[in-house]
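Only one protein chain is missing; all other protein chains are in place.
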Amino acid sequence: MTTTAPKLGEPVTTDRGAQVKKFLTTAGPLIAFIALAIFFTVASPTFSTPGNLSILLTQLSILLVIGIGLTFVILLGSIDLSVEGVMASSSLVFVLLATNDRNDFQFGFFAVIAGILTGSLFGLINGVLHVRLGIPSFMVTLGTGAIGIGVATVLFGGRAPRLLDDTLRFWGVGSTFGISNLVFIAILVLAIAFVVQRFTRVGRYGYAIGGDEAIAKLSGINIRKYKISAFVVSGTASGIAGVMAAMQLGVGDTTIGGGMLFTAITAVVLGGTLLVGGRGGVIQTLIGVGIIVVLANGLILIGVDPYIQTAVQGVVIVIAVIASGWSLRRRVRVIK
Amino acid sequence: MSDTTTLAAPKPRVAVDWKGRLVSALPLIGLVLLVIVVTINQPNFLALGSVRGLLESMAPILLLALGQTFVILTGGIDLSFAATASFGTVLLALWLPNLGMLGLVAVLATMTLIGFVNGFVIAKTQIPSFIATLGALGLYSGLGLAISGASNIRISQGYEAIGWITDLRIAGLPLSAILVVLIAVVIAVAMKVLARGKSFHAIGLAEQAVLMSGGSTVRIRILAFTLCGLFSGLAAVMLAASQRSGGPTLADTLQLPAIAAVVIGGTAITGGVGGAMKTVIGALIIVVLRVGLSAIGVPPSFEQIVYGAVIIAAVVLTIDRSRLGVVK
Partner (left out) sequence: MSVPVLEVKNLTKTFKNVVALDNITFEVRKHEVVGLIGENGAGKSTLLKILSGIYQPDSGEVLRNGVKTVFRGPQDSAKAGIGMVHQEQSLVTSVSVAENILLGSETDAVRAGFFNWGKLNAKAQKQLDKIQSPISPKEKVENLSFAQRQMVELAKALGVEEFSKEAPVIVLDEPSSVLEGEELEVLFTQIERLRQFASVIFVSHRLDEVLRVSDRVYVLKDGKSVAERNPDTADVDELHRLMVGRESSAEFYHEDEQLAVDGAPVVLKVDGLRKNNAFSDVSFEVRKGEVLGIAGVQGSGREELTRVIFGAEPFDGGSITLDGKKVRFSSPVGAVSAGFGYIPAERRIEGIAQGLSVQDNIFLADPSPVSVGPFLLPAKARTVASEWITRLRIRTPDRNANVANLSGGNQQKVVLAKWLNSPRLRVLILDHPTRGLDVGAKEDVYTFVRQLCSQGISIILLADTLEETIALSHSIFVMRDGQIQRRFDASPGNKPKPVDLVEQMV
């Protein structure tokens, strides 16, 4: 207990150490991002060129969309490992329904919607299986992720179908005002996600459920509904990401999301969203994605093997999770 | 002291848990049915050649699955076990030519150490196993890709140290499969015969009670992951032997079938229930399923869908919801 009784109106920070820790957790990621940006600007002549910055932003877009979806699920204290499978299925559904070199469908924009809704459907399945059958989220999404790759494999049929719709391809490869169109899509998704997070029950109750599910339940909140909603958001985001990737690459492919799950989770955790749930958000994820992308891009520019990067990312994510959970350790505690 | 209440009353009877027993027998029943269905469709399924091929493909999957069984029994998961095995094949390809048998030992020791580090981190820092092993997955797959230059490496020399695994036959059946099943039997026996043999089950079922009875849950957890690492190493040896090369993604496609084998065999994802012999049955189901699917004309591209669906179904049947509390 504090020795000096605080005035009842002022928030209390008990000591210097806690104050520093608080500052680091909120501002830390942003500081890290700025520091990295400065470092690579100095370390590599090509880093801050308009060409490279444009590449950076493009790389950021798809990862950001995935990260945004994951954030909603992680805020609950759960996880979604089905990202790559959902992206694969969505990309194939999208390409096969738009103008392509395999069939005669030409649904244009509705193909985009279909691709996105594929993601939403996977999200719904994830949510329902997790909530109604009580299966831990890592297991459900591992399974549905496999199903997603499987569905994509079936649709793939041995050769990647190519996207021939020029308007849709333009969204993927073209740019407006010198910035890739994908970036605008990502910004739009971010804006919508922020509104959902800040102003809707899906967002606010997600924080409450992640913060303390028992208390949220006692307050009469329909836990099931909001948990399922978070998974639907994540699935939809993966769907959008799959469509974006297809537009960029011009094909639908089972490996279209390769490696993105891992990077996205790292980004979310680095940005400051806690795996135990209740804390963090999409803006934090934006910064986390920024850190990852700058790091990846910069390291390649100074000649670091990209595979070493993956290895380092693996270590970094573990350290980040350990650091954020350090104070929660207890002698008699069960974490599986 | 009055004994009247206890001596006079009959022993309490507990109803036979029919549902539990049925679910427990389901994998074996399923396997038998599967074999019957496949044989009907493909009469030479039970011929020696076909069985041989089946068992050969089962061996590495079973090894990985056995390692994962230890971890899942404790209630955790090791998502890095296949990537670690791939990494192991790369190390074998690099170390066997120069070190021969010593190289083999070194690789197994390294894999065991990797498992130990996973377990140590998870047990001491109290972070969820799925995220810790997700990180390990990135680390070892990245290292494997970097060291190998993202390509397979043929084992030019020193192959004799491991070649015998693939080449030898006993009664026409591949030595590899027989060895692995033997290992599974040893594990099952050990769990029955050792005083602390049920430790993994115990912490899967009642971790706080074990700790509050003086059992070191930290040590048991570390042991589970260490064994998983060792078995990833053994799987690496087997894969490298059959392919005569090592590659950074050689074992990756086995991740899903191996987890499926554990779960389908009847080991509950919540932990506490299951074992080595159950996993053997699960692995058999997986490989028969593969053959069976193509026998009834399901294209191989559907395999993933089937694995995913079967995993979810098996988990649903074996999960013990009463112990879960808040599910995340």
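Which chain is which? They are A and B, in the order written, and residues in each are numbered from 1.
Operating definition for what follows: a contact is a pair of C-beta atoms (placed from the backbone, for glycine too) under 8 Å apart; a residue touches a chain by one contact, two chains touch by 3 or more.
Note that the structure is a prediction, hence the values are computed from the model and not measured.
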{"item": "Sole contact to the chain not displayed, among A:G51, A:G158, A:G178 or A:G220", "value": "A:G220"}
{"item": "Per the touch definition above, residue among B:L194, B:I296 or B:V326 touching the missing chain", "value": "B:L194"}
{"item": "In chain B, positions touching the absent partner", "value": "1-3, 5-6, 9, 11-14, 193-198, 201-202, 205-206, 208-216, 218, 272-273, 323"}
{"item": "Where the missing chain touches chain A, by residue", "value": "1-2, 5-9, 11-13, 198-201, 204, 207-208, 210-212, 215-216, 218-221, 278-279, 331-332"}
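Criterion: only the chains that are shown with their structure count from here on.
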{"item": "Centre-to-centre distance between chain B and chain A (centres being mean Cα positions), rounded to whole Å", "value": "30"}
{"item": "Chain B contact footprint on chain A (complex, rising order)", "value": "76-79, 129-130, 133-140, 142-151, 153-154, 156-157, 213-214, 262, 265-266, 275, 277, 305, 307-318, 321-322, 325-326, 328-330, 332-336"}
{"item": "Residue ranges of chain B touching chain A (in the complex, touch as defined)", "value": "74-77, 121, 125-132, 134-143, 145-146, 150, 207-208, 211-212, 256, 259, 269-271, 299, 301-309, 311-312, 315-316, 319, 321, 324, 326-328"}
